[in-house]
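The structure appears below as C-alpha cells.
Right after this comes chain A.
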Amino acid sequence: MLELQSVHAGYDGIEVLSNVSLSVGDGDYVTLLGANNAGKSTLVNCISGLVRPTNGRIIYKGSDLVGVPPHEITSMGICQVPEGRQLFPSMTVLENLLMGGIAPNARSRRPERLEFVFELFPRLAERRKQQAGTLSGGEQQMAAIGRALIGGPTLLVLDEPSLGLSPLFVKAIFEALRGLHQGGLSILLVEQNLSVALRHAQRGYVLERGEIVLAGNNAKLRDDPHVRRAYLGL
Partner candidate 1 sequence: MMTEHNVMRVMGVAATIVAVGVAGWFLPDYYLGIAVKALIYIGLAVAWNLIGGFAGQLSLGHSVFIAIGALLPSALLLKEGVNFWAGMAIAAIVSALLGAVISWIAFRFRLGHLYFALITLAFAELGWFVIIGTEYLGGASGFFLASGPMNLARFEFATTQQYFVVAFMAVLAAIGLSAWIFHSKLGYYLRAIRNNEDAAQAIGINLLACKVVVMVISAALSSVIGSIYARFSGFVDPNLFASPLIIIEIVLFTAIGGIGTVWGPVVGAGLLVPLGEVLRGHLGNALPGLHLAIYGFLIVIVILVMPGGITRGVASIRKALQGLFTKSRSDVPA
Partner candidate 2 sequence: MDLSILPQTIAQGVLVGSTYGLIGLSMGLMYSVSGAISLAQGHMVSMSMYLVLSLYTGLQLDPYVSVAITLPVLALAGAALYWFLIRPLSGNAIMVFQASLGLMFLIENVLLMIYGGQFHQVPSIVSNRFITFGDAMIMKLPLLIGFGVTGALAGILFVTLEYTDYGRSMRAVHQNERSAALVGVNVQKVRLWVFAMSGAVIAIAGVLLVPSTPLHPAEGLKYTLVGLMPLVLAGMSNFFGILLSGVIIGLAEAIGTVYISGAIGLSLPYIIFILILIFRPHGLFKGH
C-alpha cells in the first residue's frame, strides 16, 4: 500500500535521511524503531507531506506522494498522530475530534466515526467539553489518536505514542491499536520503546542516523544481538 523508495531528506542542506526504503502492506502492523535524532519524525513527516524529500519516491496506492500537500495526503487516507500529540490546546476535546474530520470527503461520516471513537476511548466522551490543553498526557494521546481516526484513515501513522505515558495508559492505547488493526486498519508505528513495539507489531525496521540498518519480523528483531545490546539493554 505504501512504499518508500530510496528516500533522502533533510533541513537546510543537512541530510537527515539517506536512502531509506520501506513498505507497509494492506493490513500490516509495522514498526519503525530508532533512538533520538535517528530521523524517525522526519520520515513520518515526509509521508505526511510536511517535509519534502530531496530525492526518492513515496508510492501510495500507485501514485507518488512527493510534492502533494499535507491536507491532500490526509484526504487520501494517511492520517498521522504527531509526536507530542499536538492538539489544538484551546479547543474542547469535541472540537479537536471534529477537526479530525475536516477534510471534505470525511465530513459526511463524521457523526458515526465520532461515536466509534467515544466507544473506543470512553474517557474522551466524559471529557468532551473540556479544553484539550488541560487534559492529562494520556488523555491527550487518546484525543490525538481519536482525531486521526475521525479522518477515516486506511493507514494510521503514529509517532511515539507511548512517549511520557504511564504503563496503564500505554497498555490502554496499545490495546486500542490492536483492536483497530484487527478491524483491518494498516498501522505504521514509530517507537523508541522497543519492547512494547515488538510485542504488538508484526515486523519492523531499525533506523540509525538516517539509514535503515535492520529489517525483519518481530521475532528476528528481538533476537538480533545488535538490537538486544543497543536497544533492549540485554
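How were these picked? Simply put, all candidates are chains of the complex that A comes from, given by their letters.
The rule is short, and it goes like this: a residue touches a chain if its C-beta (ideal position, glycine included) is under 8 Å from a C-beta of that chain, and two chains touch if they have at least 3 such contacts; residues count from 1.
All figures in this text were calculated on a predicted structure; none of them were measured in a lab.
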Touching chain, any copy counted, for chain A within the complex - options 1 or 2: 2
Touch list for chain A against partner candidate 2, complex: 48-50, 69-71, 74-75, 79-80, 82, 86-91, 95, 98-100, 102-103, 106-107, 147-148, 151
